[in-house]
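Quick one: the structure is below, questions incoming.
All protein chains but one are shown at their positions in the complex.
And now, chain A:
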Amino acid sequence: MSEQAVGIAARLRLQRDEFVLDVDMRLPGSGVCVLFGRSGCGKTSLLRAIAGLERAEGVLEFRGQRWQDRYSFRPPHLRPLGYVFQEASLFAHLDVMGNLTFGYQRVPPAQRRIVLDEAISLLGLDNLLQRNAQTLSGGQRQRVAIARALLTSPQLLLLDEPLASLDGPSKAEILPYLERVRDELALPMIYVTHAPEEVARLADQLILLENGRIQAYGTLNQLLTAPDLPLAHLDDAAAVLPARVLSHDAHYALSELAVPGGSLWIAGCQLAQGSATRVRILARDVSLALQPSPGSSILNSLPAQLVDLSADRDPANLLARLELRAEGQPSQSILARLTRRSADRLALQVGMRVHAQIKAVALMR
């Protein structure tokens, strides 16, 4: 990564009762980087250390500015970041508007890049402004907290499991807002979660943390489909692919989406033609064929190359990693879970060209 492209360069160490956080990482200065791992692995501690809320030892730089090293420590209120806590933590003595403007007023006008109306409409808060924080639902409170953080015009947004304390419907309510923030503001984000659904929808990069150490770092697609990482062996292991809506077919009520290496037909897509989205394909929904099979009822088939074949948790199964090639784009992979018996019958070997037959595709939006 060039110096310019590096957002965060950190070498941090923090002693905790349950683990020692010890990381050395360089994150890009754009996109959503998800810190993923089970609870107690140090995700939140790392995020708090980046914010300066936790005093770790080591060196931390953001876009070339030194935030801490052996001799200096820049306190949190002087770091140009926004932080969304797991519980919205709105100020109880202020109404919604008072909460929104708290940080906004403390940023010099010349440095403001997000104005009040913009944040209010981005998070859909128009009808809540005069309300008392106590009378809001969990989802509404978290939306206010996100807008409040954005209104400091941060150069980096840190989110600590912002959906973890919400119920299902509230989560579903917030996710589209987070996607809008990601898509409409050029703002790098570090997002802590242990929910695979949020990873699939939001992540560009992924960091897997285990016991305070970085187990793996890479793009979302790389890490979801890496056979040597635990993600690929989960029951609902899945790959996420970038997609673009090509057309809608009203007669069959299907839409065609371009994905790397081909296109997929998908039902229930409401997005406008041309819009970008993501699709998720579960490993168990993909089977392999050596030839295209016009005699099958399966609608979606993509040509792919078998790049890895490895043991899965269940001894009856193998996990295949299939690379989809698209000109001018980085290659993306999907996973297929198949029985060892089928693999032997097809005499599958790494390097072979195959056809991935896809039984189901989930639209991530």
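In this section, a contact is a pair of C-beta atoms (placed from the backbone, for glycine too) under 8 Å apart; a residue touches a chain by one contact, two chains touch by 3 or more; residues count from 1.
Following the convention adopted for this analysis, contacts and distances are computed from a predicted model.
Missing chain, UniProt protein name, picked from "Spore germination protein KB", "Transmembrane protein", "Biotin-dependent carboxyltransferase" or "Molybdenum transport system permease": "Molybdenum transport system permease". For the options A:58, A:76, A:262 or A:303, the residue in contact with the chain missing from this view is A:76.
Checked against the full complex, the one of A:89, A:165, A:211 or A:275 touching the unshown chain is A:89. Counting over the whole complex, chain A has residues 51-53, 75-77, 81-83, 85, 87, 89, 91-93, 102-103, 106-107, 134, 148-149, 152 touching the chain that is not drawn.
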